[in-house]
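Input: one structure, supplied below.
A single protein chain has been removed from this complex, and every other one stays in its place.
Chain lettering (A, B and C) follows the sequence in which the chains are written, and residue indices restart at 1 in each chain.
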Amino acid sequence: MTLAKPLPEYLVRRYHGWKATTFAENKGWYKRLAEDGQRPRAMVISCCDSRVHVTSIFGADQGEFFIHRNIANLVPPYAPDSDHHGTSAAVEYAVRTLRVNHLIVMGHSGCGGVQGCYDMCSGDAPELEETSSFVGRWMDILRPGFEKLEAGDRQDRLTALEKTSVLISIENLMGFPFVREAVEDGTLTLHGVWNDIADGSLESYDPETDRFVAI
Amino acid sequence: MTLAKPLPEYLVRRYHGWKATTFAENKGWYKRLAEDGQRPRAMVISCCDSRVHVTSIFGADQGEFFIHRNIANLVPPYAPDSDHHGTSAAVEYAVRTLRVNHLIVMGHSGCGGVQGCYDMCSGDAPELEETSSFVGRWMDILRPGFEKLEAGDRQDRLTALEKTSVLISIENLMGFPFVREAVEDGTLTLHGVWNDIADGSLESYDPETDRFVAI
Amino acid sequence: MTLAKPLPEYLVRRYHGWKATTFAENKGWYKRLAEDGQRPRAMVISCCDSRVHVTSIFGADQGEFFIHRNIANLVPPYAPDSDHHGTSAAVEYAVRTLRVNHLIVMGHSGCGGVQGCYDMCSGDAPELEETSSFVGRWMDILRPGFEKLEAGDRQDRLTALEKTSVLISIENLMGFPFVREAVEDGTLTLHGVWNDIADGSLESYDPETDRFVAI
Partner (left out) sequence: MTLAKPLPEYLVRRYHGWKATTFAENKGWYKRLAEDGQRPRAMVISCCDSRVHVTSIFGADQGEFFIHRNIANLVPPYAPDSDHHGTSAAVEYAVRTLRVNHLIVMGHSGCGGVQGCYDMCSGDAPELEETSSFVGRWMDILRPGFEKLEAGDRQDRLTALEKTSVLISIENLMGFPFVREAVEDGTLTLHGVWNDIADGSLESYDPETDRFVAI
């Protein structure tokens, strides 16, 4: 395979900086993480979006969060059909092997995937409707959410759909037998949050009022 | 849905700390990221493992990397079959919509997913062979790599398989028409790296020698 | 001295978060605490174990509890022999200088120190019997408790020994003339509790029945 290239120079330089500082100062911790294996307390499912860093927001260091990131922080419905299911595999590993105690689904403002879904469902993005569109087929997971949106202006509806992507993921998670069992046992709790990138606010889903409220 | 719970208190406190410091000090940047949208230079595909933080290793800040994380940093083969393909959707979005210029696949030492694959292919993990095992079916992507491993001791072969997971992902990426096209146009370069958690070293795949070499 | 290192980066970030939130919001209180000095109502003696946080369990804030933490929440017998006695110094300061009104000794389930004592007294931990073992010599304080354990299975006897560590500490406390005097004057009361980490229960020693009972 002759197509892979060396890393860009600026990343090589930064890596060497990290190695000589952060790594050097925490050498013992990295060694121990390597020897003892990971034991994260929580799994986080968040978006690939470059503007969303849960480790920064929650002051987490190496070893704290098992993190799966995909477009629009979606969990597909439970489907043990022998296909490749990357998200379901990550959830299975976190819950059954690592036995995490919290599973946090985090959505965010300005989500490109959610916007694509919105446009597709509105008939404005025919290219996403094609069989060959991976983004379109992935965002199909969120379609049931679009259909239940209340009337309103586009921006409000987009925000509502971003929050719905969190809730649909949590509903789908409950369809996985091992997730449901751990939740019912009290060994796992599910959490849904939404981050506004512009003003840094964080809203948490409150089941009592069925709304997202600022924390 | 009555099952979601409020965030654990310690994360709420840490979030408020982040909001009052990191966020407050970079408010203008977050606002601009929100208004202008993201424009990341690179996509990274790495493992969910809590011990692997590419943003830390590469000193990246909000807005720099579009990051997809799944078990064992795998990219499945191109399969436009209308199923939900989270990894393929992320790659499609990064390459076609965001037009990233680098796509870095990063493997790591002590990868639990790779070890599961190794044991499954060795006949030592029958539970992973079941149709209903999401981890098993996901790790099937790496099976062809197991079959080509050279003889040797278990630890050497596991490390070799971790590096193979990077190379298989890059090979599979080249099967996506839009990836191949961008690579051939010279607008996208692919990179394969492997991180040793214990000693912090980083090896980069060198196509000249067909080996991973320390950077 | 060239061996001390800067604090790990993640703790620096979290500290700045605390400073900008918890501290900023309670500035007046911290200032007054600094100017007036502390005036805690209670002293707590608990274990160093990272899973035991009396401030969390009792909702205590800065200024409420004077806290001494050592292995297995032990108080050694009164011995005014001019050696360094950290625990006795803490008790003396709390009772004579701060004149606390409550002195709470808190044990807990799964105590590593108590288990070490149990194994040592059972002849299963020869390394703890060496003169040079600080943990072994410290746990000698609990030896008389081991000898009085009722027959039973290992787990029951370990739990009994954890509770005994609380009672031996209270007995030893009564050997300190200034403690006895304050107790007899009615200005100080002693309390013994034991926390089960797994189920969050708290048991309090009841002198009437000579047992620990759930509160």
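Going forward, a residue touches a chain if its C-beta (ideal position, glycine included) is under 8 Å from a C-beta of that chain, and two chains touch if they have at least 3 such contacts.
Everything quoted here is computed from the prediction, not taken from an experiment.
In the entire assembly, the chain absent from the figure touches the shown chains A, B, C. Among A:D36, A:D81, A:E129 or A:D199, only A:D36 touches the chain that is left out of the view.
Listed here are the chain C residues that touch the chain not shown: 1-8, 11-12, 14-15, 17-19, 22-24, 27, 30-31, 33-35, 37-38, 40, 42-43, 48-53, 55-60, 62-71, 74, 76, 80-94, 97, 102, 104, 109-110, 112-113, 131-135, 137-141, 167, 170-171, 174, 183, 189-193, 196-202, 204-207, 210, 215. Contacts to the hidden chain, counted on chain A, fall at residues 25-29, 31-32, 36, 39, 41, 59, 63, 99, 101-102, 182, 185-189. Mapped onto chain B, contacts with the missing chain fall at residues 5-6, 8-10, 13-14, 17.
Keep this in mind: only the chains that are shown with their structure count from here on.
At the chain B-chain C interface, residue numbers used by both copies make up over half of all numbers present, so the two copies contact each other through mostly the same positions. Per-chain Cα centroids separate chain A from chain C by 41 Å.
As a whole-number value, the distance joining the C-alpha centres of chain B and chain C reads 46 Å.
Each of residues 22, 59 in chain A touches at least two other chains.
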